[in-house]
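Before we start, here is the structure in question, set down as structure tokens.
As you look at this complex, bear in mind that one protein chain is not there, while each of the others sits in place.
Up next, chain A:
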Amino acid sequence: MGVFEYVWAGVLAVFLGPEAFSLFGIGVPITLVMVVFGFLLGIVIGATPGLGGPFVMAVSLPILISFFGFTPDALLPVMGFLVGVMKGATVGGAVPAILFNTPGTPDALMTTLDGYPMTKRGNAGKALRTAHFASVSGDTFSDLVLFTTAPFLAIIVESYLGFAEKAALIVLSLSFVAAVVGASPMKGLMAAFFGILLASVGTGEDLYPRMTMGTEFLANGFPLITAVLGVLIMGEVITSFEETWRDRRAARVQNQIPQSDDNSLSWSERKALLPYISVSAAVGTLIGALPGIGSTLAATLGYATGQKMHKGPVKFGDGTPEGVAATEAANSSVSGANLIPVLSLGIPGNVSAVFLILAAESIGGFNPGPSVFRFTTSEVNPELVIAFGLFTTMMCANILNWTIGGQFMRWVGVMSKVPKQVLMPMVFLLTITAVYVQETSFDAIFFLLGFGLLGFFMRKLRVPILPFVIAFILASNLETALRQAFAVSGGDPFFLFRSPISIVFLVLSVVVIVFFMCGKKDEAALSSEVS
């Protein structure tokens, strides 16, 4: 099969896949239904302050897997749903930022700077339209970069990197994530090492389980999804319980601000926004392709770049559409590019990518990494078809976003008023249910609560969560690559330092850590996107 046959097979895998129901005799594919459902839900959740894409992804993943089963047919519907949520939440995050000055997602923080002043002037509708237009443009651009870059990067990785280089590359990615997420690279490193430590329990190549302290309880290690949901979601829930308890007297009063009648966004206004959007989209895509940095920094950089370019009468920060556009285009263009390291290297860079990897690993039949993009001609490479199927679902979500996203976004403003004390207990119960559905064992609930407490204390100590999670997921790949590299070298103790490429990777890992330790960082801009 040639390249175009693979692309076409991917498109067909989405549209000719299993049917959900049929409408006037035409089958509606389940994957498409899941994308639509995920996208709309994503907008609603994104518009709800205190919730975000990761919540929905985490809670729905185990439930979706048990619903769709473990056949390769389940991959596209489940991943399509996750993609929909990812994109929906990005757009939705701008809604409360603009309407009520409360960002729905951390990366929408910069959106409040110009979005809320516009609302106060009666231009909420225009601000929302601007945010949507910028967001969807940036997102689409980023996806196109992903589609064209990931296969080539994967092929290069596959042909130039041996075992030692792959191990060194994982070390580099982990150091990068540890260095850039959170306030202190040292705390990031601690989190990453701790993740590797916990992932080592009960695994390994020996015929008996290691680090179990002789217990049967730990013999199979910590289940992956349970551990990730524990630190990411349970930790967050416990933290917000504490916050709610502390802030219980602080009542928020929200006034209705009268809005102007003409809130449309004309074509000439859109055209005027394009330079800001394209610069921000490029910035966001570049940032997104690096693991761990996330959309918050992209938004900040996009906003700063836009500010430098801006020469209009209304200044940035006083409520100018350009400010909203620069921020939204930057933070939205992160999501597609974030999948570049996932698909080409198997290395997740942010939380959404973590859930896509978890989905692939739990369902089976798709192992994100360089081997996905093997364009075999003699036989069909099913993973490549899935990869193009995934791209198709992203394009479907983009089309939805262009067509109905804007309208839907303006309807969900009401979600911003849902109080946290109602939401959090629901998330708490849903997470426990989701884990039980997946593991069907009570041990898993204990693990979940244990990891939840761990996540809570990490947040209290300001130790970033993301390096922990990514290290936990990558630990087994790292160990395998290290063992293989060591074996191939014939037991050479300096096996990691025998090739120039791996030396470069390792030196870069040290440089990254040292660089970020020296530079002072803006904590708000660089804090982990989950906490």
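We adopt the following convention: contacts are C-beta pairs under 8 Å (C-beta built on N, C-alpha and C of every residue); 3 or more make two chains touch, one makes a residue touch a chain; residues count from 1.
Keep in mind that, in the parts below, contacts and distances are computed from a predicted model.
Colleague: Among "Nitrite reductase large subunit", "Tripartite-type tricarboxylate transporter, receptor component TctC", "PTS EIIA type-2 domain-containing protein" or "Spermidine/putrescine import ATP-binding protein PotA", go ahead and choose the protein name stored in UniProt for the chain not displayed.
Modeller: "Tripartite-type tricarboxylate transporter, receptor component TctC"
Colleague: Looking at the full complex, which residue from A:270, A:420 or A:483 touches the chain that isn't shown here?
Modeller: Only one listed residue reaches the unshown chain, and that is A:483.
Colleague: From the list A:4, A:21 or A:208, pick the residue that touches the absent chain.
Modeller: Of these options, the touching residue for the absent chain is A:208.
Colleague: Taking the full complex into account, find the residue in A:120, A:374 or A:460 that is in contact with the omitted chain.
Modeller: In the complete complex, the chain left out is touched by residue A:374.
Colleague: Which residue, A:3, A:16, A:197 or A:219, contacts the hidden chain when the whole complex is considered?
Modeller: Residue touching the absent chain, from the options given: A:219.
Colleague: Just checking the interface: what residues of chain A touch the absent partner chain?
Modeller: For chain A, the residues touching the absent chain are 66, 70-71, 158-159, 162-163, 202-209, 216, 219-220, 361, 363-365, 367, 370-371, 374, 378-379, 440, 480, 483-484, 487-490.
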